[in-house]
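Please read the structure below before turning to the comments.
Note that one protein chain is taken out, while the other chains of the complex remain in position.
Up next is subunit A:
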Amino acid sequence: MSDWTWVVPLPVVIPLFSAGLTLALWRRPRVQPIVSVTALVLVLLSSVTLLVLADDGPLVVDVGGWAAPVGINLVADRLSALMLSVSSAVTLCVLLYSLAQGRDDDEESAPVSIYHPTFLVLAAGVANAFLSGDLFNIYVGFEILLAASFVLITLGGTRDRIRAGTIYIVVALLSSVLFLVAIAAVYATTGTVNLAQLALRLPEIDPGTRLTLQVLLLLAFAVKAAVFPLSAWLPDSYPTAPAPVTAVFAGLLTKVGVYAIIRTQTLLFPGGELDDVLMWAALATMLVGILGAVAQDDIKRLLSFTLVSHIGFMLFGIALSSQAGWTAAIYYVVHHITVQTALFLVVGLVERVGGSTSLTRLGGLAKVAPVLAILFFVPAMNLGGIPPLSGFLGKLGLLQAGVDAGTPLAYILVVGSVVTSLLTLYALVKAWNKAFWQTPQDEPRPVHLPFGMVGPTAALIAVGLGLTFAAGPLYAYTERAASALTLRTTYVWAVLPDGLRGEGESADLSEDDQTPPPPADEAGDDS
């Protein structure tokens, strides 16, 4: 099995290399797409390979051959591999969609030469954040994807994009500073930033200090994941970007934050001290998000609010701190990445046909573009949680896990999530009715929808439907992923086989004093 570890860095290395290549080829707009599509297909293939391989146990690469706690390591366990596979499938679909959009019109939304390198860097950053086995490297992954997202969200530098981008960028930078402070505090306390070593050392430190570290890390990730009350930036900044960009942001960026929360809550802080706080945050995220969505009359903003709201479902699963809760949360993340991206891509098509995303102006699209009506309807029902679609299965899993937990707070959350599902359904049905059935103010002119745009959207919706048909094996897989998260030892021993050093080159341990650095509460003692 160890022969296959060379696959692990590929999802990071291939897009970064191709980003450089596409940047060098900026004068050749015909070659650029070939390079980026090839790169993302390769990433998808290697991610799926990892998905299969990681089922037998985590794959670990000590980058540069330096042993784990000293060097940086990449770890592909079931959770990482699953997130990676879904995200690379989604990125590929969005890239194909944006290529077709670029071919079809030369508006400001069309990909300019900087689009391809940036998009690839974004893919690399996402992959790095998923694979990294080191807290500081997760930070670097975040920064890579944020830098790319800054460029993408202000693409073209128009007025409203600069306005929306300002808020997005300042909030993102502040959360990065918070993350950096958290890392510094973690290092000062434990003397390491390696996740596996932290999992060994954190239980030994003072509980108060540990709680502070947990709060700092959770705050930093909650801003990224758009958890209420740290979510206000999202609905204001996402809708102005070009449709494919919004789609990929909505699908992936918040989920990277959710992934980071899952990782820290399961591996680093398994005690579940903050679960009650997270539960309340989840409830507030669900309700505030969906009430915001109900009040909107712009589809893009409406979907941004549902995005915030459904982050609450994942947080609910995480906060249950049970294997069933984590299983359902991971399944829900997979479902939500595909369905939310698909919806934003469809809205891009709606904007094309109807010339607007305002529900006031749209209307009568069912007559003009019946295919579009179906394309919107299926993921909308999926998000609302209509059986037998994957949204229903994910929510059912969460509700079951909540009832199993049996605490009063869990029951409140169960009720809250049912209410949120119903309101989601209401908001989306209202949007569908208005966009497709309402008598239009001015008769929409028939617009040709390029197959290149409809194709990837339909493919993504098909993937979403596939999650229903493959629900058995997939749910079993997420269950195994969750059980590995519960055990923790699988991850730790894969990275540090002898509990001290990973495989690779490092100074002989006997030279060092093997005592770990002192906990913070003894910090004053001089040697």
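Just so it is clear, a residue touches a chain if its C-beta (ideal position, glycine included) is under 8 Å from a C-beta of that chain, and two chains touch if they have at least 3 such contacts; residues count from 1.
To be clear about the criterion, contacts and distances are computed from a predicted model.
Remark: of the listed names "YabP family protein", "Na(+)/H(+) antiporter subunit C", "PadR family transcriptional regulator" or "2-oxoglutarate ferredoxin oxidoreductase subunit delta", the one matching the undisplayed chain in UniProt is "Na(+)/H(+) antiporter subunit C". Among A:Val52, A:Val277 or A:Ala295, only A:Ala295 touches the chain left out of the display. From the options A:Ala100, A:Ile183 or A:Ala471, the residue with contact to the unseen chain in the full assembly is A:Ile183. Across A:Val52, A:Leu173, A:Val371 or A:Ala462, the residue that sits in touch with the chain not pictured is A:Leu173.
Note on the undisplayed chain: of the listed residues A:Gly348, A:Gly363, A:Gly384 or A:Gly416, the one touching it is A:Gly363. One chain of the complex is left out; on subunit A, the residues touching it are 70, 136, 140, 143, 147, 150-151, 154, 157, 159-160, 162-167, 169-170, 173-174, 176-177, 180-181, 183-185, 187-188, 191, 193, 232, 235-236, 239-240, 295-298, 301, 356, 358-361, 363, 434, 438-439, 441, 507, 511, 517-518, 520, 523-527.
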